[in-house]
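One structure, as structure tokens, below. Some questions next.
Yeah, one chain of the complex is gone here, protein chain that is, but the others are all in their spots.
On to chain A.
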Amino acid sequence: MATPKRKRATTRADNQASSDDLLKYYRDMLLIRRFEEKAGQLYGMGLIGGFCHLYIGQEAVVVGMQAATTGGDGVVTSYRDHGHMLACGMDSAGVMAELTGREGGYSHGKGGSMHMFSKEKNFYGGHGIVGGQVPLGTGIAFNYKYRGEDKVCLTYLGDGAVNQGQVYESFNMAALWKLPVVYCIENNQYAMGTSTQRHSASPDLYLRGEAYGIPGEQVDGMDVLAVKEAGERAVKHCREGNGPYILELKTYRYRGHSMSDPAKYRTKDELDKMRKEHDPIDMVKKLLIDASILDEDGLKEIDKEVKAEVAKSAEFAQNSPEPDPSELFTDILIEV
């Protein structure tokens, strides 16, 4: 390969999305936001335990990336995973019921917020150790190449994980063996409470693969269309057998790191500015209205549907029974 392609701050080409696409992105992002708000509420009521990391603000990343893939491509991520699961098409009731630790959850209540999987939807977790999913995703891509399958693994990691040693071990092997993996760095600018400026000697995270010849791009992660467009380039690069690709998706989380984080390490103004000027859902809403695809009433209709789905999920998650005590001892080993 010649000099690795390096791009910064991609500005997307004119909006190529069809009105159906835009409506889908709007609905998918709204579902994630409403779902997460509801999860926050259930957490506040003591219905969800332990750690709960919300995805509010980052919705354009997963929805845009998912739009850039085709059915069958794999997805793996860290513990801020609810949005990824919904974007993969996992059932919102099953996800919410896992958050409440119930039998109807994707892991029958044995995984929780950070550990959920759906083989059927090609979602491979949901991993609780920062950076741990990166070699795992690289291994999923190794599997695709080993079997000669035309698939790509989207491996998400945060700006905190990007300093983990195992990430570079993975970059090296993925580049060496030309594995079809897109490393999607969701740079929400805070590794828990430590800002990128304070945790990364080189804050341009899209350059982190340079030593391995992995092309990288920085993308506006609040713009679902920009994400999709960059995602398509990355996925194409992988499918053509050129090895891994890095996308740094600049995004922002509106909530704290987890539910018990008051987020005092940033100013209110910073958050308000992001919400008012860069909200990913408002952006698509504006596109829909400006292009007269839908009026306020039409949007309200979608809002209502989404709310109803989330309400049903929350109801299911509260009514599904707790796992049977006998479940304590199942799924430890596959019996031979």
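Keep this in mind: a residue touches a chain if its C-beta (ideal position, glycine included) is under 8 Å from a C-beta of that chain, and two chains touch if they have at least 3 such contacts; residues count from 1.
Keep in mind that, in the parts below, contacts and distances are computed from a predicted model.
Engineer: Name the omitted chain as UniProt records it, choosing among "Heme exporter protein C", "Pyruvate dehydrogenase E1 component subunit beta", "Cytochrome bc1 complex cytochrome c subunit" or "YwgA family protein".
Structural biologist: Its UniProt record gives the name "Pyruvate dehydrogenase E1 component subunit beta".
Engineer: Just name the one of A:83, A:111 or A:209 that touches the chain not displayed here.
Structural biologist: Of the listed residues, the one touching the omitted chain is A:111.
Engineer: Please identify, in ascending order, the residues of chain A that touch the omitted chain?
Structural biologist: Chain A touches the chain not shown through residues 34, 37-38, 40-41, 43-47, 49-50, 56, 76, 90-94, 97, 103-111, 115-121, 124-129, 132, 134-140, 142-144, 146-147, 165-166, 168-170, 172-173, 176, 254, 256, 259-262, 264, 275, 309, 312-313, 315-316, 318-322, 324-325, 330-334, 336.
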